[in-house]
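With one protein chain removed, the remaining protein chains of the complex are shown where they sit.
This part shows chain A:
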Amino acid sequence: RLQRLKDRDAVTRFDREVNRTERHDAPLSLSTRVKFREAARRVRLKTRLQSWPPTAEEAYNFFTFNFEPDPQDKTEKTTRKIKKQGKKDEEDRDGEGESDEQEHNEEDEDKEDLFVIDQSSQDFLEVKKAEYIRYHKRAEKDRKLLFTPSFQTVQTSLKLPENIKPRYLEDEGLYVGERPPVSRTNENIMENRILKAEEKWFGDDGRILALPNPIKESSTRPPLFHMEEDLDSGLQTVYRKAVKSKYANLYIAGTTEPEGDYQLDVDVSGLIFSHHSLFSREHVLGSRLVQLYDQYLSRQNNNLTGHLTDKVAPTMNTVWRLSKYFGFLFLNVSKRTNNIPWYISFGCYRNTRQLRDGEQEKDRTLLKNIIKVWKEIKALRDFQKFTNTPYKLYLRRENVDRVSDEREYEREIMAEVVELEAEKEEEYQRKLAEYKKQLEEWKLWRKKQAQADAEDDDEDRDVSESEGPVEDGPSKPEPPEKPDLDSTEQGVREKASRIRRKPGEPILIPELSASGNITTSDVCPRPEVARREDVARRSLFIKILYNNKEVTRTVSRSLNSDFRVHFGQIFNLKIVNCPQSICLQVYEEIGSSCSLLAQVFVPVPEPSVLTGSGVIEEFEFSSNHRVMFDHEGVGSDVPLSLEADGSNKQILLTSGKVACCVSWGIGEDDVPLAPPVSQQPGGLHSGMGRFDAVSYIGASGLYDMKKIGEWATQSRLDPNDPNNASIMQLLQVASSGEVTAPDYFRLEQMQEEFNFVTDEELDSSKRFRLLKLRNQGVPEFRNYKMVPPFEREVTEKVFQEYEKRLKEGNIVDTKEHLDSHRALVATYLQKIRESVINRFLLAKHHYLLSDVVIEEEIPSIGILGINIFKLAEPKRPLKPQRKERKKVTAQNLSDGDIKLLVNIIRAYDIPVRRPQNNKPGQSSQSAIQSSDWILGQVQVRPFVEVSFQRTTLQTTTADGPNPSWSEELQLPFSAPNGDYSTSSLQSVKDEVFINIFDEMVDKDRGKSINTRIERHWLGSIKIPFSTIYSQSKIDGTFKVNTPAVLLGYSKERGNGGYDTWRLSEGTFITLFITIEPQLVPGEPVREKFDSQEDERLLQASERFEREASQSYPDRPCITTVIDLNGKTVFITRYIRPLNPPQELLDMFPNNPQEAMALVARFVSLIPSLPDRVAFSGTCDLWSTCDQFLTFLAGDEEEHAVLLCNYFLSMGKTPSLIIGTAIPEGPTAYVLTYEQNRYLIWNPSSGQYYSQYDTFCPLQTIGCLVTSDNVYFNIQQYTSPMRVSFDTGKANLWKPFFSRSFSNPGLSSVQPEQLVYRRIDKGAAAELQDRIEKILKEKIMEWRPRHPTRWNRYCTSTLKQFLPKLEMSGGQDLAEGHRHELQSLLGDHRISGFPLHLPFSEIRPIIEAVYSTGVHNVQASNVEFALAVYVHPYPSNVLSVWVYLASLIRM
């Protein structure tokens, strides 16, 4: 071991010493040990003798003594040394000091050993008193040694260098971060300590320098909880095998195809060195020449000089000419008037000229340089006696016409001279003016001075003397020099000769060619040959790095003597990663070793740059490698002088250009293999990233920009604080005005992000359209099942019906309406209907608890009581009451479930047959005889036929004019489209026709057994289904609509007891109609409409209606109504005097009674159309009178309001009755006071009833409305007979406007006056013909099995009757009428009647004709007569008369 140690020792130099000591050491320690041992033995012997047990000393020695043999001890020691040695080796380089120290330690150890030997065992221990230093003493000592910094605040002045005030950076606007929190005491202590240490630790503000607080407020790492059981499942670590994404493709971020088929074509065409280390001097010059020549060519291309010369020339010519013709006169002129306008324009001319001069100078220098370099090359070639470069410069001379050239030259110079002189003159004049001014001032001052001097002279001379030089005013100005005009010309000529071609000198055009020969190597001197060999050894190649990864490399090409390398290789890079960088590395290869010369970064091409369209670009590169050669090569980064004397040294770096082209490839079928344009490289982020969040949101962000700005200034945001960077940027953008706040505000600013197709696509797609329409609840698609899943499966057929309907909405079938005006109205009505339907769509979705939950009602005490009474009731009462039935909601019904029950009870005053009288003259006689004759004859055999939805049922035949049937007919009901929803049922337009017929058995005068049953129509009632549905039952006695003339029948004034109390005339029938099961009528819309009424008025009306309905639930009370715009309007606004058509008033100028009847007739001729049918919703819209007259269709209310307004204008005092009537239900009538009696007018029929008329259809009177107030009926009874109409009595009628709440003077919603359109007789005649034609066709259609013959003679006769009927207002003209007919058609039995209808559409007329059953006459010899008369009234109100008759030849 030792041996090895020694070997190693030799390596280091320090160890020599160590070695030496060791060598000394070993024998020394050996001897000492021995001595020590002996001493110890001696001690032991001695002590053994002394005593047993051994003393402490002995024991100590025993345990501490080393019994090991010496040699072993030595080896141990040496091993320790080796260890140390090793350590030393390591630290060898660290420095001598350290190893020295170690050495010392070692020596110390050795010394200790020695010391131990000298000491006896007794010397080891010493017993002493414990040393104690008093506290204050120690503190004193400490104070001497230690410095305890005080915690007093240090004054700022101490901390800063003397005489420097603290500087607060924050106040100066610099960013000072938040300091880490340190307590004040600690800081003070620290400061004191630093002060003591005299270190530079204080900043400018006198505080300790500190970095900003690094602690963030919030933790940036999500909290992790390590409680196993609590760990959220989402946070549980799950082992997933690492899946290497096959394509880390940024392009596929959006696209689905994983093989992002993109290709980059890199075309590396070549490389040219502009300097290379192996360039010879000639090469250097050559490349310089090439550069200069390139420059020359490019300048020549731009031809800036020529351009500027052209610009200058015209002005130049002018100046020259002027100077030529006027000579000095011109100059003088310019001298005197130095600001004439044309002269000013020289300003820009001068600039242009200067520019031109500059360019010319450049051109000239360039040319000179080229020639100079070429000369240098030539010189060099001569000098070195060989040629290295093939460059040759030719200078082509282009001779010019000397004379003209000279003239041009002179002219230019002259022009310039003139101009310059003018300029100088101008300058001189300005200076002169200035001089004169100054001179004046000076003179003035002198004068003053002279005066002052004169005054001061005597008094204190000293002062003036001393002051004199101090107060010296402006010195006498120097007059300006006259411009030296001669020198200008000189200067101009000098300049021209410098920058311009001399006149007559040929134009030199350099041409560079590389056609020269290069001297072959064998002729060249040695160093050049070496250089050439070196060149030949080298070859170059280019590595192509894509995203910093080598993709490919070109073949290596050897370097040519012209230092151009041609590669001409195109690499197709199929890429999957987004191109971030494309780099070309130029490598130089010498033998096997290659070195990187330079790298060139090529920009990633735009996606539009495709192969073929890409242009080869040159990218410059250079490298700063230092290369030196000992041959002719000039090297790189080495000073080089081209001069013969070695001056003008230059340092050239290897540089050059790479010609290459990067473009996107083109696929097989000309598909560009480029990524889509929208996906910018690095556009991994969604589109969101590209937008500035604020501008994307629109105004919302910028909305408060001002406030943010204010806040920022108030709170003094530190603009340098990185935390505030975003806000500051925002403010900057906002304040700079670049982003102006848009006017719009986007609610769903992210909508576009979530759209799965574009709106256009959504619109164009048939499938989406189908889904949309179904969702909107369009009737055609509401129940559309199984919308096809694909666009292609949706056929156009689906939409045909819907589109047809839409089209019909616009183009109204003229055939259906017969009248253009009505067609227009129909479209308008359709539009209103749509808007109303939209309005109610929301309201439809309001649910009530009863719609959703079935709940038993609580039986009240009253009901319980009644139920108890019921127990005592007779089982079969004589007059049974109708019981309430359970209501059924309409939704779960189907076809056939609903039945219409019509209970026909009895009829009164049915017309009776007139005895057959062939001879008209006997009529009066027969009348006298009638009383006994009647008894023998059958008066009438009436039966009732009910038809509904083309189902017809009839009762049995009864006898006599006052029959009693008491029969129940059940008619099935089917809803349109099988839709039994409330809204659908409400809009059913079907009507129930109740016709009374007379059954006539014709026995053919008893000759044969053939009996023929005929039936003759006597009258009818029609009740709309919607009325039945909304009323749920109709119970009462109705007036039967009988024709004005009933041929063959007479209206028998019944002789029964009824007459005594009955006032009104006509036939009546008692009916009960209901629907089984009882359907729940639609609830009125539960929605509050907006209104322009006063809020107080609205509240009052609400209160009024609520109180009314609470105390009298069965009395209708209306104070506010909804107008066509869907707004709530107070009802009295509808009442206003309005003029009836003048034509009507003119008819009966003297008879107000008749006029009223006529006006009522006019109103009744306007067709009636219930709102709930029109608008298919439960709502009651009130239109104003002008709207009503325009639509020519309206509810009872509109009729009533119009009638009431007419009566008002006629000087009556009518009021509107809001009440219920049969069969309409809640309705409006008009009340007038005439001749001490009240008349009740039914506006829809034009009939009027006396207050005490039994058969008045009005059943309940709820309230009365006048133009200024509403009165609610608070009397005990509601029927008109028992009601007092004296509204002045407060205990009978409760007024809406009373003394406490007076009428605020509500203005009317009605127009000031009504404008009527004139009567259009032509249109009426046309309509008349059309109706007649259609009806005839229909009748023939209804009689398919029999021929229908028309009796023209009869028809024409009937036609004449009809206008008379219209004139008489349908009054009974039967007698004369009949006689006339009889006389005309003596041998025919005629039965017929005129029908009278208001005109709305053709369909109701056809229905009415059908329901009379005239066509059902089966007799073979029957003939028909049909006459139609349309009487026009103003505003296109039409009264239609249809006279139907059947004739049977006797």
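Everything that follows uses one rule, which is that contacts are C-beta pairs under 8 Å (C-beta built on N, C-alpha and C of every residue); 3 or more make two chains touch, one makes a residue touch a chain; residues count from 1.
Keep in mind that, in the parts below, contacts and distances are computed from a predicted model.
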Quiz item: According to its UniProt record, what is the protein name of the omitted chain, chosen from "Dynein axonemal intermediate chain 4", "Gap junction protein", "Ribosome biogenesis protein BOP1" or "B9 domain-containing protein 1"?
Solution: "B9 domain-containing protein 1"
Quiz prompt | Residue, one of A:Lys785, A:Lys879, A:Arg950 or A:Arg1345, that touches the chain absent here | solution = A:Lys785
Exercise. Have a look at A:Asp763, A:Glu793, A:Glu1107 or A:Glu1312 and name the one touching the chain we're not showing.
Key: A:Glu793
Quiz item: Which one, A:Ala56, A:Leu125, A:Leu146 or A:Val852, makes contact with the chain that was left out?
Solution: A:Val852
Practice problem: Based on the whole complex, identify which of A:Arg240, A:Lys797 or A:Arg950 touches the chain you can't see. | Solution: A:Arg240
Quiz prompt | Residues belonging to chain A that touch the chain removed from view | solution = 240, 243-245, 248-250, 253, 684, 771, 774, 783-790, 793, 845, 847-849, 851-856, 858-859, 889, 892
